[in-house]
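Removed from the display is one protein chain of the complex; every other protein chain stays in position.
Now for chain A:
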Amino acid sequence: MKIVVPVKRVVDYNIKPRVKADNSGVDTQGVKMSMNPFDEIAVEEAVRLREKGAASEIVVVTIGVAEAQPVLRTAMAMGADRGILVQTDADLEPLAVAKLLKVIIDRENPGLVVMGKQAIDDDMNATGQILAARLNWPQGTFASSVAVEDGRITVVREADGGLETVRLALPAVVTTDLRLNEPRYATMPNIMKAKKKPLETIAADTLGVDIAPRLEVVSVVEPPVRQAGIKVSSVAELVGKLRDEAKVI
């Protein structure tokens, strides 16, 4: 079975994102970028499935600028076999990403797609679901455990009230939650090997997909700065302040 793992290049999780002075978006100029942490979990899970014998080939795909290539190399250093960069400078929404991924998946014909449940930059949590719908495949989202057996995949989902176990027929789309696994380190010899693995670049505009945005960003602002707290000397004072100043009771 072949597994396709879509990965996204995002502002590194250690970086405090900075809103552009004109409030048009987040400034990514010169900021450290790396693989979306949920996608790292997806790569790790795919590698583990291959190590268990449930998969034979892992293809990582990313969509974005030429500088997104290192993200594919990282995935290949973790164990993916080859990479595909669908190159575009456009800002993409989940719908456009899902459409482009569908073209790649139709071509690659995998038995399973594993991807992060959301990207930490826009927190959309939509691409996996839209992709499953457009492929007309079953989906198991927020996976905290997966097992492949007899052409089916069992996914334990982190639902709101607890854990939900679903069994899906393959091919299917699985999106990964935080507790699924802890990704391995890319070791130096594996980073070296990854430099020699095949990486294909496809221009997004050759795929015949309408990727025009459907949403308009009105304004991006930083969260308001939290006001400093005060110390009160008695319960009566606390109640008084909550009622008269904060007006919450």
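Assume a residue touches a chain if its C-beta (ideal position, glycine included) is under 8 Å from a C-beta of that chain, and two chains touch if they have at least 3 such contacts; residues count from 1.
Basically, contacts and distances are computed from a predicted model.
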Task: Name per UniProt, for the chain absent here [options: "Aspartyl/glutamyl-tRNA(Asn/Gln) amidotransferase subunit B", "ABC transporter substrate-binding protein", "Electron transfer flavoprotein-ubiquinone oxidoreductase" or "Glucose/arabinose dehydrogenase"] - done: "Electron transfer flavoprotein-ubiquinone oxidoreductase"
- [ ] Looking beyond the chains shown, say which of A:82, A:184, A:197 or A:241 touches the absent one.
- [x] A:184
Task: Positions on chain A where the hidden chain makes contact - done: 12, 14-16, 18, 21, 29-32, 34, 182-185, 187-189, 191-192, 225
